[in-house]
Every structure is written in structure tokens, then in C-alpha cells.
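Complex shown without one protein chain; remaining protein chains in place.
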Amino acid sequence: MIKKHWAGIVASLVVFLLFLTSLAAFNRVHTTGAFEVPLLNWFAVSGMSVTWGLLFDSLSTLMFTMITGVAFLIHVYSIGYMADDDNRARFFWYLNLFVFFMVILVLSDNFLGMFVGWEGVGLCSYLLIGFWSNNRSYLTAAKKAFVMNRIGDLGFILGLLVMFLTFGSVQFSEVFSLVQQVPANDIALILITFLLFVGVTGKSAQLPLFTWLPDAMAGPTPVSALIHAATMVTAGIYMIARSSALYELAPQVLTIVMWVGVATAVVGAVIALRQSDIKKVLAYSTVSQLGFMVASLGAGATFPALFHMVTHAFFKALLFLGAGSVIHGMGGEQDMYKMGGLKRDMPLTFSVFLVGALALSGCPPFSGFFSKDAILLAVHHASPIAFYTLIGVSILTAIYVARMVFLVFFGSQRSDTHAHESPAVMTVPLVVLAVLAAGAGFYHPELELIMLGGTVILLALIWGLTYPRYAVKAVDDRCDQFLSFDLVYHALIVTPILASGRLIHSFFDRDIIDNTAGGFGELISGLGQSLRSLHSGSIGFYLWMITAYVAVFLIGFSIWPF
Amino acid sequence: MALLVLISLPLLGALGVLVFKSRLFAVAVSTIIAFFTATIVMRPDLLMMFPSISLPSLALTPLSSILIILTSLMVLAIIMTSEDSFGFIALLLGIQAALFGVFCARTGLLFYIFWEMTLIPAFFMIVGWGSGDKLKIAIRFLLYNLVGSFALLAVFIYLFLNTHSFAFSDWMTMVFPQSHQLWLLVGLMIAFGIKLPLVPFHRWQPDTYECLPRSGTMLFSGLLSKLGIYGILVVMVPLVPHAMLIHRSLILTIISIGVIYASVVALAETGFKRVVATVSIAHGSMLAAGVFSLTPIGIQGGIVQIVAHSLGVTALFLCEPRVRSRFYLGILFLSVLGSIGLPLTVGFIGEFLILLGLSQVSLIYALVCGVSIVLGAWVMLTLYQNVQSSSDTPIRLTDDEETVLIALVSAIFILGIFPSVVLL
Amino acid sequence: MSITFFWIFSVIAVISALSVILTRNPIYSVLSLIVCFFCIAGHYLLMGAPFLSAVHIIVYAGAIMVLFLFVIMLMNLKDVPEFVSQWWHYILAGVAVSALVFGVSCQLFQSYGPRVIGDMSLKALSHALFTTYAVPFELSAILFLSAVIGVVYLGKTE
Partner (left out) sequence: MNPEFHYLILGCILFSIGVLGVLIRRNVIIVLMCVELMLNAVNLILVSVCEPIFVFFIMMVAAVEVSVGLALIARIYRKFGTTDISTFGQLKG
């Protein structure tokens, strides 16, 4: 047992130790305040230097604790989930590496260090999405995720360049103190915040760079839970929250941020309505929920965004792991239309999944209700239109969640596979997460009775109305290509780039450059061919030529006015 | 005097290799050279045992110190992993001597002689050990490079006629008229642009890299292409700073287009070596862009990128398709990461500084060159995945290759975390 | 006195040179060339270079011309057409030679000026040969050696 699972156990223990550290740091921050741990002087050029340290303050320790906590649970879950995979050790290696980079991301005391973690988690995401490397389409999905993230990262790094040029530093402390002297609406500031936000759209799967996230579901389910739901994709939220001092001074950019968030929330929710793959539904749901958080940040409300990020981490990880348990039980099947009636076979999974689903749809008293409520309130202050749009998205959320639950757990069994409940090593983390997803909201028990009542009535209505359609009849309304941004990107960006590559390769390189260079060669060799006839081989003729040449040369020199 | 010894050591080594015909001897010689180089650079005071003949025409600058250490280590790596015959290794050592000469030369005459001295062994390497249509490729290589050399020679003759001296110090103190500076700039651009190579002078490079045996490709990409950027740094920037400054936006525009051009072409290329070669053009152009930004940070970035690209591309070529063991795939992936400039690799420091330098000129250039980073990631990952899912080749990595690869990849990461070694 | 000798030597030299190129019999040509060389040796004497004069006679008249004579007699040159046959060749040759003379004289007469009369004695010559020109002198020895080897190789029957 231990021999078989040594890698998972060691990896989980490491993360658990990290979790304990994070608790200690959390405790210390809340008793004595923020502190820093210097690491190294990274590099110094022309008066600009980057020193790298770890910054523990309430924001970073919150992230630290959440990441390591969720990561620990998912590591434990993975021991069961990956039990039969031959490359378990490599899997846990990548997973640990991911946690390392994520910790670097949230704890760094400067933007460049954050960028290291930012790209590092992207790398681990690549490795884990393409973990089953025998399947070429998984590899393509991994590559897509990495490249699209890199587009965002380019924005991030350009933002860092402007920041370097404006403030001469990327240390949080220096930038945030210098920014106070910058006048509001300063163009550099707008540029910095906007470019950093481009980075966020990549990493946190916002419009227009969100299409990699659904494809990223190619990875093992624990990866989707950890990286593509709970932690990595929230890095963007963390980054905007961290640099809120900058964003506050650039209200135009905040408006953009909010509307991008709202639009993403809408698009994600609409697409999720028509998916057939359980993980794709959850992925688009993640996109949509990230849109909520970004919208909240755009409305200037950092706390609700972070709050929703934490509760989302719990309930979405729970949902993914629950889905993973279902997939595991169904022997790898991901199509919801081939499931059905699983609540009898997998009662424990069903109950925790239901908790997660209710939390996601924002049902009181689960955590999702409180955090979403906080976001809606904050957005209401900023823009009523955005507020009503998000209310609509919440309704859509409830619909697709209900559809998913009904299709998977209710109705009749639609395939021959006999599902079985997962082992304890997988269900215990599920239960822990379910408790967290249910109870995390009480951290912030600001109740508004209208909201509470309204939500309960609305949800009851939705679940009641969708029950016959999906639980009883299981209407097949799948449309996996629904609102496919991928097709558009492929037609407008990928294909033209590849085509121009081939064009340049065959036309510019071969036809123009080679022919120009070759043309010179032809010219010279043609000249040589014509001069060759002078090379008659007759000595007498050569003597004549020598004489004539010397004569011409000498006369030329005599006449030439030197 | 010590530098004279430095330059002649590889030549003696080449003779020895031809006489003894022993691989161990070749490795020993290049190890000795590497130690000697390190001694010269780290502890110049230890060299007092040499007769103190002062040779003003040879000297070490901080930049050339970095480059000769890089050269000696790379040649050691190449010889350790080379499967080619002793004639090849002798030529390799000959090129090493010429490279040392170029990096130490402080006069135009010596610079030019050593510059040309690299071409002859390189030509014979292609002709003797290449594959495919090697004679044609060798001649094309030689013609392209000779055009560059001719431009260089013309510039040097002009400089000699105007200063009556070959010493760099005399050249650099001279101020030339604006119109002449422009011509000097054009000549030097051709000379160094072909070597680097920059688009549109790049067409000799992919074929040559593909044709050469692996060690040759490592040498050409890792070391010989660095001559171009070294020339830009040592000759062009001090000589015609005003003309460069005046025409900076034009040059940067051309180079930026070249960066994108090469990256896009790399997407259309097939075959391991050709893809890496084409990406290498993009990297080289970007490196030049950093230098041509004419900002201290950009130039710094260029220098870091010399080391980064040299290590990265050598590791990549060493990783040409093999039996897909876990070690092979892992090390190939790490080399790919080094090549796409992931943070914590030295390539990241270089690219970041280059972009910073460019953004001091204009953010547009940084943006355009940055796009090539995205495209580069695309190309390199496609390449990696093609290797990952291709059919097996029967050749395994040998122990020596594994050692060298581990050393190269660790250097990439160690320098990425502690880059101050390669920052001047 | 020396002027008289100058004219005598000059006239004989030009006449014998012309007869070198104009006589049909190669033997006569060789003999005329020997006469011409003697005259040139006389000029050297007039210019105060007796050693050169002696060397000239030994090398040219004594060795080279004998070699020519030897080769000519060795070969049976009966039916060799001695002169070019087309008439326009002569015209062309005349034009070329006049152009050459014109060009050379333009160049030489511009740069030619009275020089310091140097020491052309044997002592001065040999001193220069073994100090300043020691290396070319040794190199010419190598040249001779290679010539010897070359000639032996060429003369060897297959």
C-alpha cells in the first residue's frame, strides 16, 4: 500500500507541511502584522535592481492558506484517483511543482517575482493538461493553453516594462508608494493597469482569451480542480487585488475590467447551458464565475472578489472532484447523457456534489450565496446595468447547475456501466470540501432578507421547472460547438499566421531572396561564360592580350588626370 | 603573451589530435584550454610567470572574457559529444583558435584575419562532414560570408586610410563625417548581419545547419553566429554611434520585422534542425534588436542573451531526436523552456532586459519582439510535441551526451537565478 | 670619350637587337643577341659598374646564350615558319608597340629625374647583398634549387 503510493503520500505530506506553515504565517500576520523574508538580489542593471523576497501580509497569507489547504485535499484525493496510472510519481511531481510556483506567485514581494510564479504555473498547467501524452489532442490542448496564456503574459510583461520605465522599480512597496505621487489618469498608469489586465485575461480566462480553459479539461480531473478552478485561474484576481492601489487611480481601466468581467460571465454561462461533457460544463462555469470576480474588481470592490474566490475555490474544487469521482466510478465516461440515476449508486458523491451545486447556484445558506451576494451589491453601486446582467447570469447558472445535477444523478441509468462509489481516500477530501463549501459563507454573514427570500424562491422555481425536462425526460439539447470562439480564432488568427508562414517560406525566402542572391550568381557566371571565349589556349593570342592590356593601361594612366 | 598562448593552444591541440588520433587526447586538450581560459579570466595575476611581453594588439575586455570562457566550455562540450572523426575535431580546434583571436583582437587587422580564419575550417567541415547537397551548401555558405567579409574589409580599409592605424583605440577616437558614417554603418550591417544572421541575409543558415553533422551545427549556432553580435558590440557601436542613433528607428523596424518573419517561417518549417535553426534566426535578430536599442539595458540584455542563446541552442541541437526515454524527453523539454525564455532561465533575463531596452525607445518595438516570444513558444512546443509523439529512432543518448546536457541545462537555470555572472 | 663610346655601343646594340628579330635563321638571332648583350655590358662599364658588367657577360653571354644555342642546335628547326603570316599582325604590332612606347615614356619621363650617383662598386654591392638583402638572396638560392629540380623533372624522358 505505502510502497505503491509513496509518491502521493510524500507529495501530500509536503503540501501539508506547507499548509501548516501557511497557518503559522496567517496567525503571525494577524497578531503582529505583515512581514518580509528576503531571498536574493536577483539582478541589477544600470541603476535598476530587482531583489526578491517573500511578502507575508493579510492578502498573500489568505491566498497561501487557501492554496495549500485546497492543494492538500486534492493531493490526497489524487492518491485514489491516480492509483492505477503508471506515471503517478511524475503526476505528483508536477502537482508539487505547481504548488511551489503558485506559492511563489502569491508570496513574491515584487511584480517580476510574481511573473515567475505566473509563468511557472502556466508551465505546470501545460505539463498536467498534456499529462496523458499518448493522446495528441490532449497535447494540442496543452499547447493551446500555454500559448494563449503567453499572449496574456506578453501583456503582463509589457505592463512590467512600462512600470519599470515609470517607477524604476517593480517592488510592491516602492511602486505603491511612488504611485501616490502620480496624478490620476496618468497615461503611463492607464497603460500599466491595462496591460496587466491583459495578463489577467489570459491567466484567469476572461474574454477574449478564455477558450483555453475548456480545452484544459483534457488533464486529469484533480488537475482541473486544483489548477483550472481553485488556484491558478484565480491568480489574475489576486494580481488585480494586489495592485488595487494602481487600479484605483485608473478608473477608465476599471470600467473596462468590469465590463470584460460581466461579458465573460454572460458568455461562460450561456455556453455552459448546452454542453454535454460534465467537465466542460464546470469549466465554462468557472469562466463565468471568474467573470463575476473580475466584474467585482472592476467595480472597485476587492473584498467581495476575494471572498468569492475563496468560496469558489471550495465549491468548484468540490464539484470537480465530485465529477472526478463520478467519472472514476463510470470508468472514464464524461458524457452526461450516458450517466443518469447515479444517486443510488454513489450516494455520498451525490450528496457532496449537491452541496457544491447549491453553493454554485447561490442557494442560502451555502457559501456561494454570501459571496455572490456581496459581489452583486458591489456591482450595483458601480453600474445598475451590470448588476441586472449579473442577476441574469446567476439565473442561468442555476439553470445549468440544475441541468447537470439532474442529468447525472436523477432519471434512469442510460449506459451499461455499473457505477461504484469511490474509495475513502477520495471521498474524505470531498466531505471536507463540502463542509467548507457549505460553511465558508458564515465568515461574512451580512444577510439581506430580500435577497435571501428572493433567491430561495427563484431557485426553487428553476429547479422545479427544469426537473421534468432533464431528470425525467433527459432531453438531449447538447450543442458542444455553441458560441464557439475557437472557430473564429482559428479562422481569423491561427490559419492566417500559418498560411503567411508558408507564404513567406515559399515566396519571400525561396522566390525573392534566393532568386536575388542566385541572380547575382547567374550574372557573374554569365559574365564568366562570355569571357571564357577569350581563353582560347593560343600562346600567341595571350601575348597579344598582354601587350594590348599593358598598352591600354599605361596610356590610360598617362591620360588620366591624376 | 598569455593571450598568444591562448590562441596557439587550440592550434597545437589540433595538430596533436591529428598526430595521436585519440578522442581522449582531444577531450584533454579542450579541458586544459578551458582551465587555462578560466585562469586567464579569473586570476590574471597568476599569469605573471609568462614573459611580460606586452602585446597591445591583443587584450581582454569584460565582454571578451565572458565570450572566451563560453567558447572554451562550448568546445569542450562539443568535443565530448562529437561522434565525428579526428579531422573534424582538428578543424573544430582551429575554429576555436580563430574565435579566441577575434575575441581578443584589439586591432582591425587581427580582427579581420581571425574573422576570416573561421571560414576556412567551417567550409571544410561542411564539405567533408556534411550531408545532402553539401558542396552547393558549402559554397553558398562561403559566398554569403565572403560578401560580409568583403564589406568588412572595405570598411577596415577606409578606416585605415583615414586614421593610418589599425588599432581600435585610434578608430574609435576618430569622428567621421555624417555621410561617411552612413556608409560605414551599411557596410558593417552587411558584414555582421550576414554572420548573425539577420533577415534578409539569413538564407544560408537553415540549409547549412541542416547539412552539418550535429557537432558542427552546435558549433555554428552556439559560437560562430555570436561573432556577428560581437562585431556589432565591439566595432559598430563605438565606431558609428551617431549614425546608429539617427537611423535607430529604421534599423529597429527592419529587425523587428525580421524577428516576426523568422518566427512565422519557423511555423512553416519541418524537421527538427530546420525549425531550431529558424527559431535561432529570430533569437539572433532579437538579440541584435536589444543592442540596436542603444540603451545600456538593451545592450546588457543582448550580452546576457548571447550566453543564453548559446547554451540553449547547443542543448537543443544536442537533443536531436533520440530514443524517447524519460530522461531524453525531460532534458529536451527543459532545453525548450530555456529557448522560449521561461522565467528562471537565463533566456528570460536576456529577453526581459532586451524588451526593457526596446521599450525605452518605443513600446511598439517591445510589443513586436514580444509577439515573437509568443510565436516562439508555439513553435517550440509544437516541435517538442512532434518529437514526443513521433516514431522511435534507434539511437540512444550516450553517457557523455547526458553529462553534457545536464551541465548545459543546469547552466541555463543557474544563470537564470543568479544572472549577475553574465551582467557586465 | 665616354659619349663616343655611348653612341658606338648604342648604335651597335639597336642594330643587333633589330637583327635578332629580323633574321630568319635562329642561329644568327642568337649571335646577334650575344652582340647586343656585349654592348649592354659596355654600357654598364661606362656607368661605373664593372662587376655588373662582368656578371652580365658571364651569365648572359656565357651561360644563357650558350644554352639557347645548344637547344637550337639540338632541335632540327628546318621548316618552322619564322614570321607571322597575316599582314595586319604587323600593323597591330606596330600600333601596340607605339602605344607601349608612348605610355612608358609618359610615365617614365614624368618621374625620371637626376639621381644621386651611388656607389656601384663590388664592395658596396656585396655589402648590401649580405646585409639588407640577405633574405631575398637566400630565397633566390631556393629559387635556383627549385629550378634545378624542375628542369631535371622536365628533361626526364617518360
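We just call them A, B and C in the order they show up, numbering each chain from 1.
Note that in this section a residue touches a chain if its C-beta (ideal position, glycine included) is under 8 Å from a C-beta of that chain, and two chains touch if they have at least 3 such contacts.
Remember, predicted model here, so these are calculated numbers, not experimental data.
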Missing chain: touched chains present in the view: A, C
Full-complex contact with the absent chain, from A:491, A:543 or A:559: A:543
Residues belonging to chain A that touch the chain removed from view: 535-540, 542-544, 547
Hidden partner chain, residues of chain C it touches: 6, 10, 13-14, 17-18, 20-21, 26, 29-30, 33, 36-37, 40, 43-44, 47, 49, 52, 55-56, 59-60, 63-64, 67-68, 71-72, 74-75, 77, 80-84, 89-90, 92-94, 96-97, 100-101, 104-105, 108-109, 112, 114-118, 120, 125, 128-129, 133, 136, 140, 143-144, 147, 150-151, 154-155
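The rule is short, and it goes like this: only the chains that are shown with their structure count from here on.
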Best-connected chain pair, where connection means C-beta pairs in contact: A-B
Computed distance of Cα centres, chain B from chain A, in Å: 36
Cα-centroid distance, chain B relative to chain C, in whole angstrom: 58
Geometric centre distance via CA averages, chain C-chain A, whole Å: 93
Chain A partner contacts - residues on chain C that touch it in the complex: 84, 92, 96-97, 99-100, 102-104, 106-107
Touching residues on chain A, where the partner in the complex is chain C: 540, 544, 547-548, 550-555, 557-558
Touch list for chain B against partner chain A, complex: 143-144, 200, 203, 261, 264-269, 296-297, 300, 337, 342-344, 349, 352-353, 355-356, 359-360, 363, 366-367, 370-371, 373-375, 377-378, 381-382, 385, 388-389, 417-420, 423
